[in-house]
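All protein chains of the complex are present and in place, except for one that has been dropped.
As written, the chains take the letters A and B, and residue 1 is the first residue of each chain.
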Amino acid sequence: MDIVQSSKKNPGEMRTKGNRLKSFFDSPVSLNLMYIPALLLFAVFIYYPIAQGIKISFTNWNGYSAHYSFVGLEKYRYMFTDMRTYKVIINTLIYGLGSTLLQNILGLAYAVLLNAKLKGRGIVRTIVYFPVIVAPIIMGYVWYFIFQYDGGALNDIMLALGKEPVDWLGNGPRAVWLITLVNTFQYMGVAMVVYLAGLQAIPKEYLEAAEVDGASGFYKFIHITLPLLMPAITVSIVLNIIEGLKLFDVIVSMTNGGPGYASHSLSTMMSDLFFAGQDAGFAAALGNLMFVLISLFGISSLKFLRGKEVDL
Amino acid sequence: MNITKRITALLSLVIILSLAACTAPSTPAPQAVAPTQPEAQPEATEANVPAEVVIISVMTNRVGTQAELLEQIARKFEAENPDIKVDFSAPGADYEKLMRIKMAANDMPDVFSTHGWAKIRYGEFLLDLKDQPWAAQLDSAIKPAVTDDTGKVYVLPMDQEKTGPAFNADVLKEYDVEVPLTWTDFLAACETIKTKSEGKVTCVHMGGADSWTVGQYYDFFSTPLAISPTPNDANALLDGTYDWSKYTVLSQNLLDLKTHGYLNVDALTAKYTDSAAALAEGKAAFGFYGPFICDEALKTNPDFKCGIMPIPSLVEGDKPTFAGGELTTWGVWKDSEHADAALKFVNYFAQPENVKAVAESNKVPAGLTGIEVDAGYLTQYYTQYADLRTFTYFDRIYLPNGMWDVLCKNGQDVLAGGITPEQATDNIAKEFDRLSASQ
Partner (left out) sequence: MIKIINMLKKLMRYLTALFIFIVHLIPFYILINIAFKTRQDTSSRWTPPNALYLKNFSDVWTQSHLGSALLNDLIITVCTVALVVFVGVLAAYPLARYPTRWNNAIYTLSISTLIVPALTVLVPLYKLVVDIHGISTYWAMVLVLTTFFLPTVIFLYTGFIRTIPRELDEAALIDGCNRYEIFFRIIFPLLKPVTASVIIIIMLGVWNDYRFSLFLLQKRSVQTVPLVLSQFFSQFQNNLPLAAAGSLLSMIPMALIYLFLQKYFVSGLAEGAVKG
C-alpha cells in the first residue's frame, strides 16, 4: 500500500518527456478510449436515426410517400387529446409492472425451490427456460391455440369439465391480463436463472452461522438471503421493466391489440399507426412518449435498487 | 481452471469462426448474387459472373403454390434470357410492411406486386407501362383499376378478382338453403340454418382478429349500398357531397348479424385461418371472403365443396354484384436502374400461357383479353352468374388512401360494442374528410 501511495504522491516523477505517453496510459482517463467503439456504434446506428425520427413526429407523413408537410405540434396535440392514448399507457404499465412483479416473484420462488438438492432439477430448470429459445412468432401461435375459442386447448378442458367454452381473448381487460400472464410465463426463466446465480453466490458460512444461532428458515431468508440478493434483484427487475414496457411480440400474436384497441401497448399501437393507420407522425410522437415513459420507470428503478445494494 | 480453459477455448473458437465467416463474401449460396446497384462492391466470388449480366430484384406478396408458380415462370424467363438473373423473393405476411419501409427509403425492387394498391399507394413509384405490347389487351373489367385518366398504365394485371362471399355448398344443401341474392334473403337463409342446425352451424364466420376481414365486409357491401343501384351515390362520393348517414346501415347490419346470432361468437378473436377451417369443417355456412379462402380451406379438408356467390343486393330491385380488382400484378419501379430487363420480365409474364397459368392458380378470370381460364371447381359459379356486373372494390375507387384501416377498426369497435353504428359513421366521415384533404 505504501508503494502505491508514494507513486501517487510523486506523479511528477513520471512526467518526463519520454514518459508522457506512458503516463497517459497509466492514468484512468486513457481508459475512456475503451468505450469509444461502443459510442461510435450508438452514434451512427441509434442517435443519428433518432434525430431523424424525432423530425417525423412534426410532420403528417404517411410513412412511405415522398410528399409530406410539417405540421408542428399537431400530432402531439392529437395524441394527448385522443382517449386511446391513455388506455394504451395504462395497458403498457400493466404489461411492464405486472409482468415484472410476477416474473420476479415466481422466478425467485422457482429459484429457491430448484436450488435445493432435487434430482432432475436440471431438467425442470431447462424446461422453464425453454420458451425463451423458441422463436416468438411460433410461441405466439402456440398461445393462440391455447386460448382460441373454437378448438383451443383451454376450452377443450372447459368442455371436458362440462362448462361452456369462453372467448378468453374477447374481453379487453381480460385479454390484457392474459397477455401479462403469457409474457410472465415466457420470460420468467430468465429471472429464475438470475436468481439461481444470486442464491449460489451467497456464502454458505453466513447461512450456517445463522442456523447455529437458531434462526428459522424464514428469518434466514428475509434477513440474509434477500439483502445479499439485491444485485440480482436489480438486474432482473430493471431488465424486466424495460422489456415489459416495450412488450410487442406476445401482444401481436395473441390479440394484435384487439379487440378494437383494448390490448394495445405503446409499442404495438405505434406499429399499428405506422403500418396500418398510415400516420407516421402520430406513430413517431407516440414513440417519443414511450421513450420518456420507459426511461422514467427504467432509470428510476435502477437508481432506487442500486441504492439498496448491500456491500459484502 | 477447467472451466476457464473451456471458456477460453470456446471464445477462441468463436473469434476464429467469426473472423473467418465475417471476411467471407456476403452470399454463401451457390448462386452468386451481386447487389443490384451498378456500383457493386467487387467481391472475389463474383468474378465468375460475366460483367454484362443484369440482376433484377423481384418481390411479390403471394405465397405458397402461387408464389412457386411465379418463381417457376421467372426461372423459365432466366433460361430464355441468359443475360438477366432474377432475385426472386416472397416474404409472406410482412410484404406490405417491407414495401412501406422501402418506399420511405426510395429503395424499391425492380419489379413488384401491388396487391390492389397500384394507383392509390404505389402509384408514385410505378413506371408507365402504356407502351408495352399487351397494354391494348387489358380486360375491360380491370382496366379502370390499373389505369387513370392520363392513360398511364400502372401494372400488368395477370388476373383479376371476381369476388363475392364464399360458402360451403354441402352445408347449404343439407339445410336446403338457396344461395341468397338479396340481403333480406341472406338473413332468412341465416335464420333457417341457425334453427335447423340448432345453433351448431354458424351462418357467417368472420375472423375479426385479422381486422382486414371486417374491412372486407364493408368493402363488399358498400357497392350494393351506394354504387350498384340506380340511382346511386357514386358521383356524390367522388365530389365529396355524400350523405354519410346513409352509411350507417352497413354498421347496423353487421351488428344485427351478431345480435341475431348469425355471426360466430368469437368474431373478434378468431383469425382468417379459423374462418377457413370453420368453412372446411362445415361449422360455418358463409364467409365474407373470396375464392382465396377456398384454397386455404381445401388444405384442411380436401373434400370441401367451396362455392362463390355474388354480393347480395341491399336496395330493392337491384341485382347482386361481384367485386373486382387487381389480384396478381407486376409493376416496374420508375427509378429502376435495370428498367429494360424489368420490362422484359414483365412482358414475359404477359404471354398468354403464363397469364393463363397464373389466373388458373387462383381460379379467377385473366386480366388480359382473349385468354380462356379453367376455373376448376368454381367454373359452375362463374357460368351461373356470368351476366352479373363486376364493380372494382369500393375502397379503391371511392375512398381516399388510408380509409381501409378506418373501416376495419370502426367495424371491430361496433362488434365489440364500443361504439354505436352512428358513431362509427361519424368517425368514418371525419376520417374521409381528413384523408381526402391531405391527398
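The criterion applied here is as follows: a residue touches a chain if its C-beta (ideal position, glycine included) is under 8 Å from a C-beta of that chain, and two chains touch if they have at least 3 such contacts.
Everything numeric here is computed off the predicted structure, so don't read it as measured data.
Interface note: of A:88, A:102 or A:139, the residue touching the hidden chain in the full complex is A:139.
Considering B:253, B:301, B:384 or B:420, the position touching the chain not shown turns out to be B:301 (whole complex).
In the full complex, chain B touches the omitted chain through residues 3-4, 6-8, 10-11, 14-15, 17-18, 21-22, 24, 26-29, 31, 33, 35, 37, 39, 41, 57, 59, 61, 63-64, 87-95, 97-98, 101-102, 104-105, 107, 210, 212, 271-273, 277, 281, 292-293, 295-296, 299-302.
Of the residues in chain A, those that touch the hidden partner chain are 1, 3-4, 7, 22, 25-28, 30-32, 34-35, 37-39, 41-42, 44-46, 48-53, 56, 63, 110, 113-114, 116, 118, 120-139, 141-143, 145-146, 151-153, 156, 185, 190, 193-194, 196-198, 200-202, 227-232, 234-235, 238-239, 242, 246, 248, 266-267, 270-271, 274, 280, 283-284, 287-288, 290-291, 294-295, 298-299, 302, 309-312.
Here, only the chains that are shown with their structure count from here on.
If you average the Cα atoms of chain A and of chain B, the two centres end up 37 Å apart.
Every residue of chain B that touches chain A in the complex is listed here, in rising order: 96-97, 99-101, 103-104, 106, 121, 124, 208-211, 264-266, 268-271, 274, 278, 283, 401-402, 405, 408-409, 412-413, 415-416, 418, 438. Remark: chain A residues 60, 62-67, 144, 148-150, 167-170, 172, 255-256, 258-262, 274-279 touch chain B in the complex.
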